[in-house]
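Take a look at the structure set out below.
Shown here is a partial selection of chains from the complex, left in place.
For reference, chains read A and B in written order, and residue numbers begin at 1 within each chain.
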Amino acid sequence: MDYVVDPTGHTADELAGRFGATVVDADTVFADPDVSAIVIASAAPTHTLLIGRAIEAGKGVFCEKPIGLGVHNVRETAKQIDRASLPFQLGFNRRFDPHFVALKARIDADEIGRPELIVLTSRDPQPPPISYIKECGGIIRETTIHDIDVARWLTGEEPNAVYASGAGLTSDAIRAEGELDTVAITLQMPSGAIIVINNSWRVVYGYDQRIEVLGSKGMLSVANRPRNLVSAWSSDGIRKETPDPFFAERYAESYVEEIHCFLRHLASGSMMSPSATDGLKALEVAEAAHESLITKREVRVAYDV
Amino acid sequence: MDYVVDPTGHTADELAGRFGATVVDADTVFADPDVSAIVIASAAPTHTLLIGRAIEAGKGVFCEKPIGLGVHNVRETAKQIDRASLPFQLGFNRRFDPHFVALKARIDADEIGRPELIVLTSRDPQPPPISYIKECGGIIRETTIHDIDVARWLTGEEPNAVYASGAGLTSDAIRAEGELDTVAITLQMPSGAIIVINNSWRVVYGYDQRIEVLGSKGMLSVANRPRNLVSAWSSDGIRKETPDPFFAERYAESYVEEIHCFLRHLASGSMMSPSATDGLKALEVAEAAHESLITKREVRVAYDV
């Protein structure tokens, strides 16, 4: 039996209808011995609680990022997950994008030698509402954390030190709340590689998701994907289409692939990735970046080992 | 009840299994009053026969191009379809490609004024087997016919005259049989617009499907789509990926969309397109192109009106 749970009730019926599932409450799910795994896609503050209940009930978990808010909270949950030895996969969807997967395969095949300088550009069309910004913990915990995960994944390294700089430029509300919408983060890796992340929450030309990895033997880059393949040649220039408008379009394939991957690993019992540890480490780097904003220093990342 | 029919038997079971259909023979399908429509994807020589049986049985038809081999044969079948007033859609899939659809919408919106010069590039990675080439009637009836349909569809015009030139360059077998693998066709349209089609059956860099439409106010073009978004920057240059390998990948969306369109029109009873007439007219142009190859003249297209 497939279940859909949605306390806010908005879309549960439609979703259940499309897939022949039943709308129930969470208790029913956790109590049903035939349920082997759950997918958590609720608001971030509910994640650790739901993960805890799933562990108690002995169920596998696919959890949208983040594991939770607050590094201590997340550390505790990550330990619980480890001890329970239950299947757990975190929704760092970019690891499943076919373009990034192709990039990583070529780095791993040593096409460009050792990565030395990585530029990660990830920019959203507009900021979320200020209420959401407050709730999610700001742009670094909401957006940059994806780039931090990509940095760890591509290099196989844990950042030593991080520096962050930012500004609130897009609205009075963001400035008034001391929030940021434009940030640049530098990560220093143990190999000496330097990773520069830049994020903005205001780009009028669509969702901008680019990667360049400069290595000792060459560079690999991933470009944006235009909405379609049409170009217009006029007296104003040669105009290609804008990139995909936002994450739902750009990462459509990765959302499908990460769930398929979860199901395959659930069936085979093999190790899951990205793991709770991946979620924790990315958060630890994000927290260090926040500390850097305040102290105006490079901050060495404090990993919980 | 959904049926799958396959006299050669190879893949019917697998296909039926995937969609919960039943493998039967053709007689069963035509005899079942609950069947409202059939999809013909068999070898080209069987098309007119199967269309004829569907008309007798009063069933709608989605038929892979071509309607049939031989212009007289196809004219007869097109008339039968017309008289029967049954739903009929021809598989000129390129009309459903989202990139070409976007192109046509912008031409129709007068973004570039009146089309004056159109270049259609469509090239396959390799020739089909010589037996298939003989059976399908050669590159113009097999491949160019798609471009002829695209030309008619984009301009809304019927070619006045056609000239064709070609060569057999890729194999001794093709040359020995007097077949061609490399052709250039020029269409003259009533508005004065000139359309240049070039086809090759040997391109090592993938399936090459490009369109440019030069109009009085500008140009619109459709590029190839690279397999993925990765570029490699080395001492040899900046290398993007090759285009999609062949039609199954390049036109994956159009195959889905044309069937959806057929189903929607079947349900609504609205007019279908591309129609049998579209199939006939494209063939009439292709036949004129063949005549041009032999007479080495421009050939005025003889439409059956």
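In the analysis below, a contact is a pair of C-beta atoms (placed from the backbone, for glycine too) under 8 Å apart; a residue touches a chain by one contact, two chains touch by 3 or more.
Owing to the predicted nature of the structure, the values given are computational and were not obtained by experimental measurement.
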Copy number across the full structure, from 2 displayed chains: 4
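The rule is short, and it goes like this: only the chains that are shown with their structure count from here on.
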For chain A paired with chain B, centre-to-centre distance based on mean C-alpha positions, whole Å: 42
Contact footprint of chain A on chain B as seen in their complex: 98-99, 102-103, 106, 111-112, 217-225, 228-235
